[in-house]
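One structure follows; several queries about it will come next.
Only a single protein chain was left out; the remaining protein chains are all shown in position.
So, chain A:
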């Protein structure tokens, strides 16, 4: 998580002791909770949108998703959900995969998958909204 110029979030005790391998555990934890909160709020709107579009016609679906408010809610949902699920799956991989090479490959695959989901979904929403 820590790139150049970015100071990772750390607890005071963690900063003093300087232990741990990644130095990003607190930030991981906090971002997981922040996106969880965002997911909870967005999910209320998301469920409403999906119920509204269940079994709808092509034209109706496009006009609803193309509505700016709906599009922004869906984009925010994709952003928050993709960050949240990337963090969650990373923990699952780290818990169960102990072979270093496989673990690193799976964590990279996790980043690829969640980024692709977020971008593909976002592209579709923007295309429906402005692309015609």
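As a working rule, contacts are C-beta pairs under 8 Å (C-beta built on N, C-alpha and C of every residue); 3 or more make two chains touch, one makes a residue touch a chain; residues count from 1.
Please note the rule applied: contacts and distances are computed from a predicted model.
A chain of this complex does not appear here, and its UniProt-recorded name among "Putative spermidine/putrescine transport system permease protein", "Succinate dehydrogenase cytochrome b556 subunit", "Ferritin-like domain-containing protein" or "Phosphoribosylformylglycinamidine synthase subunit PurS" is "Succinate dehydrogenase cytochrome b556 subunit". Checked against the hidden chain, the listed residues A:9, A:31 or A:65 yield one contact partner: A:65.
On the side of chain A, touch with the chain left out of the figure occurs at residues 33, 36-37, 39-40, 43, 47, 51-52, 54-55, 58, 61-62, 65, 74, 81-82, 85, 88-89, 92, 117, 120-121, 123-125, 127-128, 131.
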